[in-house]
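In what follows, a structure is listed as structure tokens, so that the remarks can point back to it.
Here we show just some of the chains, and they stay where they sit in the whole.
First chain written, first letter: the chains are A and B, and each begins at residue 1.
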Amino acid sequence: MKITLNGDARDIKNNSTVKELLDFLKLKSETVAVELNLAILPKNEYDNRCLKEGDKVEIISFVGGG
Amino acid sequence: MDKMLKIGKYEFKSRLFVGTGKYPTFQLMKEALEASGTDCVTVAVRRVNLTDKSKESLLDYIDPMKYKILPNTAGCYNVGEAVRTARLAREVGLSDMIKLEVIGDEKTLYPDLSGLIEATKTLVKEGFTVLPYTSDDLITALRLQDAGAACVMPLGAPIGSGLGLTNPMNIQIIISRLKVPVIVDAGVGTASDVAVAMELGADGVLLNTGIALAKDPALMARAMKQACEAGRAAYLAGRITRKYFMAEPSSPKEGILR
């Protein structure tokens, strides 16, 4: 199933949840935030929110900055 | 002892705010942050780097128990981008403070003042503790205060320029007119720049490049810490007035051998 992840096209397992995607990417949910189709996805929805074909997903975190 | 610095609902013992960008290594950054004595570090909000896994994460080097995290909206050129970035930053769950930047020009990184006021209003309504990066313009500072900003952060000079305070009078005018804290943000190149800002009565100073790109970041961080305390103490101690064109002997005029 195709989604857009941080601006790039990406193939992922069908019906995988956001949590599964984060685990697959080895990302800790406590250090990231997720935007699904331009709307923020609350952390408590990561487990049961399934991704759909064509979803636009942004995963951000903190980096060094001033 | 000096009172704590209050910004919105938060209190800080140190009046120095330090950025986490541009250090040669995360380890050098960690040492510099410790040497600076800061309670609060700024971070940028960026897409997770999915290609380079190896890359260590900033947060492995910053203890959120020790430092309050102040995310910024650096790189945002309009209200929409800034608000969107602020919301994502808060969603990470480490802080509801936001160093609000709405950049108006890529070369100088000077803020878009109208956009900044608008974004401040929006984020304050959403419950953010907003720390806006602004110019040294008094009127904008007053509008930001009216909009509910927790403090105002006028720039001393362009970000990363190291020029110090290019217009001290404007900073002093802002300090004398605002009720919320005034944090001088950007432009600091060396310790004396911090001392000068604090001596004007600034409530704090935020800097990054001045430490991160110094030859010895940890040593410069210590210098900035001491300069911040020195400037604050000098402000509270009440400096002597300046005398022009003449001297005032410090030794007595009586009892001189003749």
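By definition in this document, a residue touches a chain if its C-beta (ideal position, glycine included) is under 8 Å from a C-beta of that chain, and two chains touch if they have at least 3 such contacts.
If you're wondering where the values come from, they're calculated on a predicted model, not measured in any experiment.
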item: Chain-type multiplicity across the complete file; value: A x4, B x4
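The rule is simple: only the chains that are shown with their structure count from here on.
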item: Euclidean distance of C-alpha centroids - chain A vs chain B, Å; value: 33
item: Of all residues in chain B, those that touch chain A in their complex; value: 19-23, 26, 29, 42-48, 50, 53, 57-59, 69, 71-72, 74, 84, 87-89, 91-94, 159-160, 206-209, 212
item: Chain B-touching residues of chain A, taken from the complex the two chains share; value: 5-8, 25-27, 30-35, 38, 40, 42-43, 58-66
